[in-house]
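Structure first, then comments.
After this line comes chain A, so read on.
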Amino acid sequence: MTETAAIELKGISKAFGPVQANKDISIKVMPGTIHGIIGENGAGKSTLMSILYGFYKADRGEIWINGKKTEIPDSQAAIAAGIGMVFQHFKLVQNFSVLENVILGAEDGALLRPSLNKARGVLKHLAEEYELQVDPEALIEDLSVGHQQRVEILKALYREADILILDEPTGVLTPAEADHLFRILNGLREEGKTIILITHKLREIMEITDTVSVMRRGEMTATVKTAETNPEQLAELMVGRKVLLQVDKVPAKPAEPVLEVSNLRHIDEDGVERLKGIDLTVRAGEIVGIAGVSGNGQSELMHVLGGYGHATGSIKMNGQELDLTGKHSDGRSRRDRGIGHVPEDRHHEGLILNFSAWENSVFGYHHGPETGSGMLMDIKAMKQEAQAKMDRFDVRPPHPWLAAKNFSGGNQQKIVLAREIERNPDLLLIGQPTRGVDIGAIEFIHQQIVQLRDAGKAILLVSVELDEIMSLSDRIAVMFDGQIMGERLPSETDQTELGLLMAGVTNPKELAHG
Partner candidate 1 sequence: DPALIYDLGGKFDKSFNEAAFGGAEKWAAETGGSYKDIEIQSEAQREQALRRFAEAGFNPVVTTGFAIAGAIDAVAADYPDTKFVTIDGWVDPAKHPNVLSILFSEHEGSYLVGMMAGMASKSGTVGFVGGMDIPLIRKFACGYAQGVMAANADAKVISNMTGTTPAAWNDPVKGSELARAQIGQGADVIFAAAGGTGLGVLETAAKEDILSIGVDSNQNHLFPGEVLTSMLKRVDVAVFDSMTQGADLETGVKVFGTAQDGVGYALDDNNAALVSDEMKAAVDAAREQIIAGELKVHDYSSDDSCPVLQF
Partner candidate 2 sequence: MDLAVIIQVLDSSIRLSTPLLLACLAGLFSERAGIFDIGLEGKMLISAFASAAFAFTTGNVWIGLMAGIGASLALSAIHGLASITFRGNQLISGVALNFLASGLTVLIAQNWFKQGGRTPTIPEEQRFQDITLPFADALRDVPVFGPIYSDLISGHSALAYIAFLMVPLTWWVLFRTRFGLRLRAVGEAPDAVDTAGVSVIGLRFAAVGTCGVLCGIAGAYLATSLQAGFVKEMTAGRGYIALAALIFAKWRPWYALMACLLFGFLQAVALRFQNIRLGDFVIPVQLMEALPYILTVVILAGFVGKAIPPRAGGEPYVKER
């Protein structure tokens, strides 16, 4: 083939101080294709893309765009070269409108009004062409994550990007939103745009990409045609060993109820009722998965159970009522009652990013025996304990003194998990356990959860990944608009039925008939 590559990287290297994030990486992406990049947490994917987008400067190497050697010293140059990027953590101004975010940096002239008017027209056009509907006047902070992502794509298209980079775009999306995104990407490919897609999900790679590259420890280990490979092979290339892609577990043996929730209601700060009478039971020795499109009250349910959010109704733990509004409705009291909690948002809830790993490993349990019994905390014991936990959970690097922010997402998650599981709770609340985590780590995390269940503990799992819910849960409850729409056994349901329940349809058959 003699066609010129849309993007060609030659010998890119980049070090952050002593860390070599990219080592001599070369890659070629043809125009009008979707190119996937996979790799473990910290493999260097985001760094490579940031270099392409001019966000970082490479130490060495060349960038060729459409057959021309191009210097990309800053994002402006990247934009000029027709590159657009959707970062993993969106680069949006939260209290600006969609329009303002779109025109930011691409205004026509010193006054805003003409730019805004023009953008309004262009957005309307783009929305129709690529299914990218968003309310142009809405504030970003009022939009769902999926819509925020659309704004990011719109930003790139508004700047007439021909090359679009997406870094882990589906990590925070619901399945429906992810499907929608892929439709958009397909549309863009048909228009001749070139797309680079970073993801941890092999299913997505197989579904949409044309070619795929695998990265490991800063190096590009392989580039293959998607059609000529399979998930198992990719997983092995990525992790360097065979990976079990299916959760391996024996049937559950549910015993007596540990958690009994009845008629639980919660009204948030804005006065909106988020939980509208939840009834739910979780027994010892079973995993109950809660499926649902995010924003339907799952987070609030976990918050109320975990002790931050007042509620009415009743929660019984091992037969005893929990305080829902008073002094004992905080996280500390919940932990005292045997409830462990791996929160959805590890960056803002589960960890203090600037604390060391050993400090994080007692977070929430700092009044417990882990910290010693004296007036002062027993730091030596805490460090030893943390080291032991990190070894058992294979946290890499196994250094308790390292700050949490210096661990990759997967390893951060393991630190939280180790803390909560090693406490041996009667009930473990666990939210989005594998968000943004690479498949090697996912396998490990799933194993831990199943082991805990087999030890006779109750587990309540919330995840937007239907695959994860389906494969881990012993029983599935579907939430919609603050209510449980129904419970199903994984063996007796499928993604379609769950999808309908998640959309608020209680009786799928009814829908089929009328």
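One rule holds in what follows: contacts are C-beta pairs under 8 Å (C-beta built on N, C-alpha and C of every residue); 3 or more make two chains touch, one makes a residue touch a chain; residues count from 1.
Quick note on selection: all candidates are chains of the complex that A comes from, given by their letters.
A quick note: this is a predicted structure, and the numbers were derived from the prediction, not measured.
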Could you check which of 1 or 2 is in contact with chain A in this complex?
2
So in the complex, which bits of chain A are touching candidate 2?
46-47, 50, 53, 55-56, 74-80, 85, 87-89, 91-96, 100-101, 103-107, 109-113, 115, 155
